[in-house]
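A short worksheet on the structure shown next.
For this view, one protein chain was removed and the others were kept in their places.
Labels A and B are assigned to the chains in the order they are written; within every chain, residues are numbered from 1.
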Amino acid sequence: MRLTGAFLLRNKLSLAGGIIAAAYLLLAVIVALAGEHMLPYNPYAQNFGQALLPPSAIHLFGTDDLGRDIFSRVIAGAPIDAQIAFVVVLVSLALGGTLGAFAGYFGGVIEDVVMRVTDVFLAFPALVLAMAVAIAIGPGLINSMMALLVVWWPWYARIARGEALAIKNSQYMEAARAAGLKNIKIVTRHVLPNTLMPLLVYATLDISNVILTGSILSFIGLGAQPPQPEWGRMVFDGQDYLSGAWWMSVLPALAIFIVVLAFSLFGDGLRDAFDPKLRRR
Amino acid sequence: MQSQPVLSVTDLVKHYSVGGVSFLSKRFGRTEKLLHALDGVTFDVGRDETLGVVGESGCGKTTLARTMLLLTPPTSGKVRFQDKELTTLPKDELRKLRPRIQIVFQDPISSLDSRMRVRDIVAEPLVAAETNDRTEIRNKVQAMLEKVGLSQDAMNRFPHQFSGGQRQRIGIARSLVCDPEFLVLDEPTSALDASIQAQVLNLLRKLRKDMRLSCVFISHNINVVCYMSDRIAVMYAGEIVEMGPTLDMLSKPSHPYTQTLFASVPRVDPSQRRANTEITGEQPSPVSPPSGCRFHPRCPYAFEKCSQTKPEQTVVSPNHWAACHLLTK
Partner (left out) sequence: MAQTLLSIQNVRLEFGTEQGVVHALRGVDLTIHENEVLGLVGESGCGKTVLGLSVLGLNPSPPAVLLEGSHILFKEKDIAKMTTDEIALLRGTGISMIFQEPASSLNPVFTIGDQIAESIRLRFQRSGNNHQPSSSAINDQVREALRLVKIADPERVARRYPHELSGGMKQRAMIAMMMASKPSLLIADEPTTALDVTIQSQILRLMRDLMTEIRTSILFITHDLGVIAEIADRVAVMYAGRIVEEADVNALFKDPLHPYTQGLLASLPKLSELEKEIQQLPGAVPDAINPPAGCSFHPRCKFVMDQCRTKQPELKEVKAGHKVACYLY
């Protein structure tokens, strides 16, 4: 904890990433709360007369095939991926992490069952599994969030179990047992804080992964549905116009790229500052 | 002697199986290897008394600390605390008894959860005893921190903000906050510098007198154990080879190992340099301990009987016995 400030200040890329990530989140919150009133154009307003206009002073990112202002749509779409990413990561951390911590601490049957179940999930590449689930439950933003949750929790379970195993026999755990604490209390007082806190760092890095995967799901049509201005969906929509109106796909794609990169850089710096153990991953 | 001992350990045995012998290899005749960490240890600790346990690496004293408190289940043997037989108690009752039998650990760094504040660390036994009144908890923690010589603002700080000696005081505060009757100290000062060790030892002496504690003090440092204990038990290869009052043990060490051990301790006085110690060799393997008397391969006085029969406990002076065939010759 102590080293963070000084360290990040020195690691400028990481700091830059952090600033951009923070700006993105701030934007997402503002848009989510204030609604579309503050945007230059209504992201849903179609205007065929203004279709496929290149970026200019009045349409910063140009317009799409339905005449909608892409800049407004990109801004409006900011909260979508952010919300999904946060929900997926937090729930995975909370549920998956706790499950893994229990598995690691209690061992025995619980551990075996949890580990074999996560084995099954982890056998599939994340995207493939997400796609499979999304296809099964149907398209839509909430459904894609479910699909991502299903895919994401096993990682946290696995890592949490490893952390729990590592601390299971430390002297302060022995001291807790020697004090007469009930097992459940030991888990809440010691195991969970010591396994989930280190996971927070991993989770920060992970947000960008979820954003990316979520965008991809939308890109292939399984996530956000029109007219939602989700960035991945927008890239998909602009595919047919790549040679002519490249701004339809490229600019939303750039937005995805910048946000994911920002979180990755920030997460890298955070990881290096907090936990040298994670550096090798 | 007069009253019932506070803690009574009888024939405590702890074996670990090593070698990871699988089910299949057992079928093919491979026998499991056993590590004889403790092989039948018996002693009593009376009220207000401190029993010191001394021995070198591999003698089993650390296993004794854990097994005596049933933090590790013994392979066999009995442990009686006041009027309760701990080995047969149901798990929940044993757990409820724990605030009365506490332990101070060796490592000031890893024995405290670095993510918890001092006040939560010290309050742990109170939480375990299901004390729910937060004011009561806070008061007891405050009182205990004062008793161990830490300032009140220590309550809200984290372990890493303290020195090794202070962390050990926190550990001591934790073990004493529930006013236990019995305390096991497992190398409590071994990780501390000499000048800090003196502070902690004197603190322990004061606390045990004020709180009327019965203790078992385990250490490899013979000077420290003798300073802190009324009686001493010398351990070798999982067994106690000699036990008696401290001064008696020092003036009349009767077991050859005890004699060697005491003679090997460097004296803080260059005029007392010893020319020669008779000892040779190393600690025996705990997986295959020597037959008969376990010390016989290294004993300068060993004779035929020593490798064949285990020696009996022979009384040397009141309350002082040693297990050696030389004494029954």
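One rule holds for everything that comes next: contacts are C-beta pairs under 8 Å (C-beta built on N, C-alpha and C of every residue); 3 or more make two chains touch, one makes a residue touch a chain.
The shown structure was predicted, so the numbers you read here are calculated from the model rather than taken from an experiment.
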{"item": "Omitted chain - touching chains that are shown", "value": "B"}
{"item": "Which of B:Leu38, B:Val79 or B:Ile196 contacts the chain that the document leaves out", "value": "B:Ile196"}
{"item": "Touching the absent chain when the full complex is considered, from B:Gln4, B:Ser76, B:Asn139 or B:Ser163", "value": "B:Ser163"}
{"item": "Option from B:Val265, B:Val287 or B:Val315 whose C-beta touches the chain left out", "value": "B:Val265"}
{"item": "Hidden partner interface residues of chain B, rising order", "value": "56-57, 163, 165, 193-199, 201-202, 205, 220, 222-224, 226-228, 246-247, 250, 260-274, 276-277, 279-280, 282-283"}
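The criterion applied here is as follows: only the chains that are shown with their structure count from here on.
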{"item": "Where chain A and chain B are represented by their mean Cα positions, the distance between them in whole Å", "value": "51"}
{"item": "Of chain A, residues touching chain B in the complex", "value": "170-172, 174-182, 185, 189-190, 193-194, 197"}
{"item": "Contact set on chain B toward chain A in their complex", "value": "66, 69, 71, 95-99, 102-103, 105-107, 110-113, 115-116, 120, 124-125, 127-129, 171, 174"}
